[in-house]
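Heads up, one of the protein chains got dropped from this complex, but the rest are sitting where they should.
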Amino acid sequence: MSTTVPPPEVDPDLADPAPPPGPGLERAAEKAESRRGFLVGLPSYAYLILFFALPLLIVVIYSFATRSIRGRTVLGGWNLDSYGRLLDDLVLDIAWRSLWIAVLTTVVCLVVSYPFAYYLATRPARIRGVLLVLVMIPFWSNLLVRTYAWRFLLSSDGPFTSFLVAIGFEDAQLLFTPTAVMIGLVYGYLPFMILPLYATIERLDHSLVEAARDLYATGWQAFWKVTWPLTRPGVIAGSILVFIPSFGAYVTPEILGGRGSTMLGSYIARQFIGTASDWPFGSALSVTILLVMMVAATAYFRSGGKNL
Amino acid sequence: MRVRWVAVLTAGALALAGCGREVGADDGGDGAAATDAAGAEDGADDGGAEQPQAVECEEGETDGDLLFYNWSDYMDPDLLTAFGEEFGVTATEDNYTSNEALLAQIRAGGADYDVIVPSDYMVAIMIEEGVLLPLDKDAVPNASNVDEAFAEPPYDPDLTYTLPYQWGTTGIGVDLEATGPDPEATWGWLFDPDMAGDLSISMLDDPRETIGAALYYLGYDPNTQSEEEIQEAADLVAEADWVTTFTSDQYPELLLTGETEIGHGYSGNILDNIYGADDPDRYAYLIPEEGATIWTDNMAILGSSQHPCTAHAFINFILDAENGAQLTNWTFYASPNAAATEFIDEEVLEDPAIYPDEDVRENLYFLENTGESEILYTDLFTRAQG
Partner (left out) sequence: MSALEMPSSGTEEVAEDSLARPQRSVDRLLAGNAWLVFAFLYLPILVLAVYSFNDNDRVGVWGGASTRWYGEMFTNARVMDALWTSITVAVVSTVIATVLGTAAALSMERYRYRGQRTFDGLLYLPVIIPDITMAVMLLLFFVQAFDLIFVATGVQLSRGVGTITLAHVAFNISFVALVVRARLSGLDGALEEAAADLYASRWQAFRRVTLPLIAPGVAGGALLALTLSLDDVVIAEFVSGAGSTTLPVYVFGALRRGVTPLINAVSVLMLGGSILLVLLSLMVSRRRDQQ
């Protein structure tokens, strides 16, 4: 302790007596702060390293492993065979189909949600609150249950098929088709598109929109030139939030899809707990799908959205 | 930063420790196979795994609750409850949908079921892999109830590891309104575009059964090890784009709700549902004449079971004459239990769909372990599924 400045009066009841001032002490204090911050975060950090980073590493390692003639995984004979198989026709088909369904789902969600969110944002405050709650309820409801609801509705003795048969489509088969999967995905993830869109639209500066209306001849132009660009962050956020789970979907295609609507999620699952039993290949698939997601997510963060 | 390095090093250590090892190779009991590393160079061949050591149990002794891993719709819940009450344990049942899925779960390790129910060829595979516990026959005196015909199965000649559970056939459930009143018993209903093209069909999510059906149709041996033949069969499956879905447990429901008109499936499940339907005469179970699979499912105890004595007690319980009959009367599958015959319902015993006649039996074949070709069936089936 420096003796150039008399120490201030220290109240013995205080746990931390104020340290005497001085330049070295500031750095020490900063270091102490820094370490405290690190320690506060350490348990979570350690947990995530152990139960997230490490498992991820293990999957990456497995993707280079071999599969024995009996179907077991052998951690040896490291190779790139599993990645090579990613270019198989079948895998590319499934990947393409997953991409296609995910994109279609996202577009449908966007087209339906934008007007809906806009409508919501233009209601008076009280009503907005009620409508928002009504949107939240399905959002928080169990995805599995909501998907099952569609399995029920689309089945052969369900209302939709009966209707189609009634108007003449004798052989209508709705369930176990890619269409069914898409309907299920749209249904499941619609709120994920509505909420970010609503958040962005609601925050629009009224004056800008009004000015646009004065400026442009048609409402459509006003929308396209001003409102749309301003709400783009919400569009991007919602699209990513719908695309990511749709692309890697597992539950929905399992319940609503059949032959010919296999998606990546089901295909990967089959490698581990189904009949295919090929862990290295399944690992390679998982790593790839993760990389795709990370690219998509990076795009999202780059576009400025940080709040999900 | 430091933490990250620690993580990387740990992972590296893990990898090294596992180098050349087979994952889950030590599925046996005490000290089994821990050092049984497969050759790392070719990485392809497993050595014969060490067998788990046998356990000694008294008749009726229990050592904890029962974890039963079974095909779906294959155990009367009342029977399970009765077992629990008689022995003062809780019996829970989980389900799997195919032998391969069962094997996959066991390989994933750490799921310590007590009793499992693999089919004939899968028993052979499992014995090779050393995952089954040798039975203590003293704890299963009801083993003497087993019918002679099942006493020396080729896959487990001395019944060291297994005892038979139920047997049956795999065929086709059809909706007579779609096929006509007297349909031909042929696999063409699954593979022939003229017959099946306009219909909605489900096939089993099972490599051996589905490729097997195609093999029968093509006139090949269902246990062939020829890659060309298996490929040809798989192609047939791939080309059958009127197949709506592959499922091993939904097919009866899909058939009865009209979702499908033809359902590839197991005898008991189909028959059980047909008899329980509002209009049973609308449906039929066909055993195709080109050939079909007859199979025996067996009760076995996993080497990693934590409650082997309870498992023995359960197996003994099921092999009891009356319990065996109750099982058959519920599942509509045939019983390998000779002593149970007097308690089985007349209509079940006399049903040729459940207990096929001699001449039908001539066309029925058992699936066998095809050794190194098993992987072909699995892989080509996965491709054909799409």
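Order of writing sets the labels: A and B. Residues in every chain begin at 1.
Methods note: a contact is a pair of C-beta atoms (placed from the backbone, for glycine too) under 8 Å apart; a residue touches a chain by one contact, two chains touch by 3 or more.
None of these values were measured; they are calculated from a predicted model.
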Which of B:95, B:329 or B:363 touches the missing chain? It is B:95
Which candidate, A:130, A:165 or A:215, sits in contact with the chain we can't see? A:130
By the document's definition of touch, the residue of A:96, A:119, A:163 or A:228 touching the omitted chain is A:119
Absent chain, residues of subunit B that touch it: 1, 3-4, 14, 17-18, 23-24, 26, 30-31, 34, 65, 67, 69, 72-73, 92, 94-95, 97, 108-113, 247, 249-250, 252-253, 256-257, 304, 306
For subunit A, which residues reach the chain that was dropped from this view? 13-16, 33-38, 40-41, 43-45, 47-49, 51-56, 58-59, 62, 112-113, 115-116, 118-128, 130-131, 133-138, 140-146, 148-153, 155-159, 187, 190-191, 201-202, 204, 206, 209-210, 213, 219, 244-245, 247-248, 250-251, 254-255, 264-265, 268-269, 272-273, 279, 282-283, 286, 289-290, 293-294, 296-297, 307-308
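Note that only the chains that are shown with their structure count from here on.
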Using the touch rule from the top, collect the residues of subunit A that touch subunit B in their complex. 45-46, 49-50, 53-54, 57-58, 61, 66, 68-77, 90, 93-94, 155-157, 171, 173, 175-176, 258-260, 262, 270, 272-279
Once bound in the complex, which stretches of subunit B touch subunit A? 3-4, 7-8, 10-11, 14-15, 18-25, 38, 40-46, 98, 100-101, 103-105, 107-108, 125, 129, 198, 200, 205-207, 241, 243-246, 257-259, 372, 374-375, 378-379, 381-383, 385-386
